[in-house]
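Here the complex is missing one protein chain, while the rest keep their positions.
This part shows chain A:
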Amino acid sequence: MFSHVLLKVSSDRLWSFSSTASVAARSYSHGKQETDEEFDARWVTYFNKPDIDAWELRKGMNTLIGYDLVPEPKILEAALRACRRLNDLASAIRILEAVKDKSGPHKEIYPYVLQELRPTLSELGIPTPEELGIDKA
């Protein structure tokens, strides 16, 4: 139902509807354009590093949130598992908050992401901000 296109509203990704390997068909930037799958795979690999340290987790998340897109659930799952490896529950909850904030006016994104992440959240015992009541000021 939700394809990569919906979740990624980045201006340079609006063109890549298909999943084929990218060729420099448009000349709006230099060189080969990274596909959505490559982008996702790169970030999943980043967070899946077994000995990731706290700095790398923070840097990765802050960078990812800086992009003009809501990260795919599989990237978020890798990030949550990285939090587990680092014994950092607070950051895991913060990541969920950031995803909701990142969706902006598109209110349907956050429930979808939670739905996709539900198995991981249950497995790791990560509560959602709503369950803790910190989603209200």
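Odds and ends about this structure:
Throughout what follows, contacts are C-beta pairs under 8 Å (C-beta built on N, C-alpha and C of every residue); 3 or more make two chains touch, one makes a residue touch a chain; residues count from 1.
Convention: contacts and distances are computed from a predicted model.
Of the candidates "Cytochrome c oxidase subunit 4", "RNA polymerase III subunit G", "Potassium voltage-gated channel, Shal-related subfamily, member 3" or "Sodium/hydrogen exchanger", the chain left out of this view carries the UniProt protein name "Cytochrome c oxidase subunit 4". Shown as candidates are A:M61, A:A78 or A:V113; the residue that touches the absent chain is A:M61. Residues of chain A that touch the chain left out of the display are 54-55, 57-58, 61-62, 65-66, 84, 87-91, 93-95, 97-98, 100-101, 124-127, 129, 131-137.
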